[in-house]
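What you see is the complex with one protein chain gone and the rest in place.
Our next item is chain A:
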Amino acid sequence: MSVVDIKDLSVSFSTDAGAVRAVDGVSLTVERGEVLAIVGESGSGKTVTAKTILGLLPETATSSGAVLLSHAGGEGSTDIVAVGRKGLREVRGTDVAMVFQEPSTALNPVYTVGWQIAEGLRAHGKVSRRQGRALAIEILRKVGIPDPEKRVDYYPHQFSGGQKQRVVIAMALVLNPGLIVADEPTTALDVTVQAEILDLLRQVRDEFGTAIVLITHNMGVVADLADRVAVMYQGKVVEQADTRTLFTSPQAEYTKKLLAAVPYVGQGVAGAAVRAAERAGTASEALVTADGLMIEYPGRLGRAGFRAVNGVSFEIRAGEVLGLVGESGSGKTTIGRAIAGLTQATGGSLKVLGTEMVGVRERDFKPHRVDIGFVFQDPGSSFNPLLTIAQCVAEPLIVHGRADSAADARGRVDELLEAVQLPRAFGDRYPHELSGGQRQRASLARSLALDPKLLIADEPTSALDVSVQARVLELFRDLQKELGFAALFISHDLAVVDILADRIAVLYHGDLVEQGTGAEVLGAPQHPYTRRLLASLPVPDPVVQAERREALRALRAEESLSGRSQ
C-alpha cells in the first residue's frame, strides 16, 4: 500500500488579481521506502503540492481532490484535504514530517536543539523530560551529529549550516513518520555539504524505511537521490517515470528541454580553447591586478576585524573572463565588490584600471566607473521599483552626461534592450512587471550601457531557474564575444563558471587555492579542496552520479586517513 496517494488535486489561491490556480489536477503516489522527486521551475506548483500533504497551505488557498495519507503504524488513512485541524495535528509528525529549505530559520534560536526535538514528542503524547532527552540524543546520533550527549544542549547558532539541516532532519525523524517531505533541503547549503545531506537522506530511506518526497529544481540532486521523478509544469504533472528512464529517454517535450538546459562540467572547455587560440599572440593589458590582496571587515569596538580575503593574487586581462568559484563565506563576493569600489580593500595591492584601490578616495575612482559594469545577484532588488526599466537602463547614461534625460537616452536604451533580447516595449514596464530572467537581462543591459571594459557579475544566475539560467548564460557569452569586455564572473556553481570562463580561480576561506584554465582546474585539480568540490557536484545522470558518489566516498576516506596521519 502506498504511503500517500494524491488524487486529482487542485489548489487555488485568492490573490489581489483574483483566483490563481497553482496546482491543476495532479495525481501522484509514493510507495513505502521510495524517494519521489518533484521537479519543476519556480511557480510550477511543486511546493504547493508537497505542502498540501501536510495541510500547510495558507488561509488564502482552497483545494479540491484527495490526499490520502496512510498511517505510519498500521492500517487506515486520512484524507488531508477533508480532515479538520485536530486531525491534521494528529497526522503531522507521526505520519508525515517536513524538512525545510533554510535550516537557519527552521530552528528556533532561543531553545536548545534537544528541546526542539522533544517538542514533537510532547505534542504527541506524554513524554518525561528525561525520556525526551534520551530520545533526542539517540536520534541526533543517528543523523550523524558527533558527540550527541553534549550537543543536545546546544543552541542552533552553535551548529554549522549542514549540521543544522541534520538537526532539522532529526526533528522530522523523531516520531518515525512514514513520509518525509523535503522542500529543497540542500538549496541553501554549499555543494560539499549538500553531498553529505543527500547521503544522510539516502541513509534515512534505507534504515528507517521512510518514504521521501523531495522537492528540488536541481537535476543533479534528483539524479543522486530519487527513485522516481515527477516533472511539474504550470500546475500539472507533465511526466512521471523512474529516474533512470527519465534521464535516458525523457518523453515530454518540456522534460527534454529542461534536461538540455542543465549545465554540466566540461561544457566550456572547447569554447575556452577556441577563445584562447584567438587571443594568442595579442598581448593584452591587465585591467585588474591583485597582489596579496587583503580585505578585512572592521570588528565591533574592541574586537578584531574579520578577514574575508587573505592575500589573494590574480589578474584579469582585457577581453578575458575570469570565473571565481567558492562556497558561501569564501570571500568571492567581497573581491567583486572591492574591484567595483563598494568595499574598501585594506591590504596588499589591488589595481583596477590603473588605480590603486587600497585607500582610494571615491573622487579619484569616479572617472573609472564609466569602464566598469556590475550585475547583481538578486534581480528583484537591483532595480529602483519606482522607475521604469527604460529609466533604470538610462541611469548610467544620465549620470555620466551622455544624455540629459531618460527620454533623451531612449534610442540608446532601445538598442541595449534589443541587445539583451528584450522587446523595446518592455522599457515602459516597471521592474516588478518583469520575470526574474527578464530583469536579469535588463540588469545586463544597464551594466553594458556605457560600453565598459570590465564587467563584474556577482552570481547573476543563482536566483534563476535552470531553463532561464541557460538563456541568460548564453546571452552573456554572445555579448562578451561581440563586445569583447573583460569579466569577473562570480558563482558558487562550477558548471556555470565552466561555461563562460577562460580561467577559473577557486577560493576557499579567503585563500585562493587554485587558478588556471578550465581544462586545468576542472580536468586535473591539484588542491584537495577543488577535488572535493568537483566530486561533490552532482551530475544530472543517475548512472554517472552513482559512480561519482563512490569516488567521493573514496576521496573522503583518503582525506580522513591523510588527515589522521599528519
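To be clear about the criterion, a contact is a pair of C-beta atoms (placed from the backbone, for glycine too) under 8 Å apart; a residue touches a chain by one contact, two chains touch by 3 or more; residues count from 1.
In this text, contacts and distances are computed from a predicted model.
Chemist: Can you pick, from "Ni/Fe-hydrogenase cytochrome b subunit", "NADH-quinone oxidoreductase subunit K", "N-methylhydantoinase B/oxoprolinase/acetone carboxylase, alpha subunit" or "Peptide ABC transporter permease", the UniProt name of the chain not shown?
Modeler: "Peptide ABC transporter permease"
Chemist: Taking the entire complex into account, which one of A:384, A:526 or A:560 touches the absent chain?
Modeler: Going through A:384, A:526 or A:560 one by one, A:384 is the residue touching the chain not shown.
Chemist: Considering the whole complex, which of A:86, A:126, A:361 or A:432 touches the chain not shown?
Modeler: A:432
Chemist: Which residue among A:113, A:204 or A:466 touches the omitted chain?
Modeler: A:466
Chemist: Which parts of chain A face the unshown chain closely enough to count as touching?
Modeler: These residues of chain A touch the chain that is not shown: 10-16, 18-22, 24, 40-44, 60, 62-65, 233-236, 254, 257-258, 260-261, 340-342, 366, 369-370, 372-374, 376-378, 380-386, 388, 390-392, 395-396, 399-400, 405-407, 410, 421-429, 431-438, 443, 446, 463, 465-468, 470-471.
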